[in-house]
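Encoded as structure tokens, here's the structure I'll be asking about.
As you look at this complex, bear in mind that one protein chain is not there, while each of the others sits in place.
Chain naming follows the written order as A and B, and within any one chain the residues start at number 1.
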Amino acid sequence: MTTRPGPHARLTGGLLLWYGVLGGAVAWGVHVFAAWGLDELACAAGSERVAAVPLWQAVGLAVVIPALFTVGSLLVAALVWRRTRRAGEDDRAFGRSRMLAVVGVWSNLLFLAIIVLGGVAVLVLPPCQG
Amino acid sequence: MSTTTTPPPGVSAQDLARLAEHWAERPSLRGWFSTVDHKRIGRRYLVTAGFFFVLAGLSALVMRTQLARPEAGVVSPQEYNQLFSMHGTAMIFLFATPMLFGFGNFLVPLMIGSRDMAFPRLNAFGYWVFLFAGLFMWASLPFGAAPNNGWFAYAPLNQEQHNPGLHMDVYALGLLFLGISTTAASINFIVTALKLRAPGMSLNRVPLFVWAIVATAFMVIFALPALNADNLMLFLDRRFGTHFFDPSAGGNVLLWQHLFWIFGHPDVYIIVMPALGIVSAVLPAFTRRGVVGYPLIVLSIVSISIISFGVWVHHMFATGLPQLSYSFFSAASTIITIPSGIQIFAWLATMLLGRLVLRVPLLFVIGFVVTFVLGGFTGAMFAVTAFDQQVTDSYFVVAHFHYVLIGGAVFPMLAGIYYWLPKITGRMYHERLGRWAFWLVFAGMHVTFFPMHLYGLFGMPRRVYTYRSEPGWDGWNLVSTLGSYLLAVGLLLVLVGVVHAVRRGRPAPPDPWEGDSLEWSTASPPEPYNFPALPRVHSLHPAWDERTAESLGAGATADRILSDGRRTLVTSELDAHPERAVQMPESTLKPLVLAGALLIFFTSMLLAWYPAAAVAALAVVATIAVWLWPPRRPDEELGVTG
């Protein structure tokens, strides 16, 4: 990289960094709310369908989409980690990005594990079994 | 507070005199009430929380005395209910969090190389509210009107028709009142850590204790509203006849539990997280190396604080929701153990790779590891549902959470007290007295609480004011009671040690432990302006780093001395590039007045003097309006065109 990135590239890069760090956390939050809410409310209403979709498929979507979002976040975090390899003792911004990338890689792995472990139950349990 | 200290090489004597003039607070009664100095406020938090700890501890001693023998009559059942409720409520809300916030208040600005918190007056306000809310709750005990429904105050027992009197009104209003203080302090910590770090302290150089305090503050911001909403509805139910928790009119008792545990589970981490931060701060000085795996500990702090919001349902696995929805919460509850484990192993690795210096703070850290791991072990046992149902509401649970909370919070706090006492008071503690205190506290803790596992398994329920002489209960209860006296003697020795240090201790050098963070780069106790020149940070261990040390001395520059006014430096959020110097507020009585008006408001609400409450609410609004009223400035300075 010889030229300095323009303002748009900088904005995108800055946002990408945060997607890499917090993407998994956000996806997991959405997943818990959506999957739990769907299951709880549909069962409380005594139905195993959400609109025309069977409930287990709807809950399944609330697992798969956040999981894919987390995988994307994981890849971005790994990319940041690779790109900031030449962080020196004095390159504060690179060092900071690199640390955030390490945090991002591991936290995305954790959140992916939570989503997958919770999501597997969709295949095993009937959605409204009390 | 001598003004005759020799200035460091880069700072002139005039600079030092000017700094002293702008920052010093004259020792007067008014000055005592109007101070906004984070160090004095931090000390007050520590002393006040310690005072509430003594009250809650004495309540526990009365209970243990009652339980020493079967069918004893030391207290009546009603008094016993109030004692265990106040013991739990005070330990959780009035001791643990404020004590750790006291450490945070004193240390965060010093550790990040700033001259005060971001909002010093809000800080003073937070302290006064904490003090008043604590007194408000404790004052109910002599009147026999203290909370009597346990610290989590489940519905429907907290409702007026089942529990008449002021007891639970005190609980609801007291916690709402206290919540103001906790929220204010949390906002202050977050903003301080974001904006006031010394130049050069990018996120990868922030001390772990500061990370822990900030993560805690974020948890408070998002968890405490659930408790506040809960208590607001409880108070409305009890006082104004609403039906939130009343199943006969469309309400639901489980709503209380949901909201309580949405707050309550993060609260476990709100209590333990800053204490773990203390461990990470103490270890480097006594292992002579940095904590192993800094980014992984940051990861652990950040991910615990997020995942802790997704596990609350595991307190309610017995309430009959669909199995599938439990699985999402079980997954989170399982995975959250990984980041917790990372921290423990990182500390063990630090001790293994470092050179141990076995002083009292390190003893308490080791005591912490042993006790906390045992508490975590019994915690994992609850995950076996059959076992959980067997021991729920027995003394086994009491044993478990005392291992977690005394191990996970009190031991690190005691380590922190001994570690920072030289910085806070400028005096060294007595090492042998400290060792005695450690061994008594450690032994007393285990003698008290280990038998509780046993008689919990033998079937003794918690929260009973007495028991029949069942086989296997009374002997172990007596052991617990003797242990609790031992623990009390140990804690008394800690207090004696602190008083002894303040009165007789030999003067402490600026850096008695050769610690790694910035608080050790300034005087003991620090001058009111903290640093003659704000540091320029070059590494994660600034006090071990020569270039940072130079920036405080020979390399000090005018833009970091800022002696022309009461000023500190604002830096950018992630990389701490200097942005501008800002004026800091002078001492003022308004925070005290505002907290006093709130006290009148909550007391009037409790006693149903609604006109007085309305007047107090108006006083609150007026005080805030006057507090924030902008000074008149000339148009050129403001930049007005038309």
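Rule of thumb we're sticking to: a contact is a pair of C-beta atoms (placed from the backbone, for glycine too) under 8 Å apart; a residue touches a chain by one contact, two chains touch by 3 or more.
Note that in this section contacts and distances are computed from a predicted model.
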{"item": "Record-based protein name (UniProt) of the chain missing from this complex, from \"ABC transporter ATP-binding protein\", \"Nonribosomal peptide synthetase MxaA\", \"cytochrome-c oxidase\" or \"Xanthine dehydrogenase\"", "value": "\"cytochrome-c oxidase\""}
{"item": "Sole contact to the chain not displayed, among B:L236, B:L482 or B:A549", "value": "B:L236"}
{"item": "Residue, one of B:A139, B:I221, B:L492 or B:A549, that touches the chain absent here", "value": "B:I221"}
{"item": "Interface residues of subunit A (partner: the chain not displayed)", "value": "1, 3-6, 8-18, 40-41, 44-45, 79-80, 83-84, 86, 93-94, 96-97"}
{"item": "Residues of subunit B (touch criterion as defined above) contacting the omitted chain", "value": "118-119, 183, 186-188, 190-191, 194-196, 221-222, 224-226, 228-230, 232-233, 236-237, 240-244, 246, 249-252, 254-255, 258-259, 262, 570, 572-575, 577, 579, 582, 621, 625, 628-635, 637-642"}
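To be clear about the criterion, only the chains that are shown with their structure count from here on.
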{"item": "Residue ranges of subunit A in contact with subunit B within the complex", "value": "25, 28-29, 31-32, 35-36, 39-40, 43, 59, 89-90, 92-93, 95-96, 98-100, 102-103, 106-107, 110-111, 113-115, 117-118, 120-122, 125-130"}
{"item": "Touch list for subunit B against partner subunit A, complex", "value": "200, 202-205, 294-296, 298-299, 302-303, 306-307, 309-310, 320-325, 327-332, 334-335, 338-339, 538-539, 574-576"}
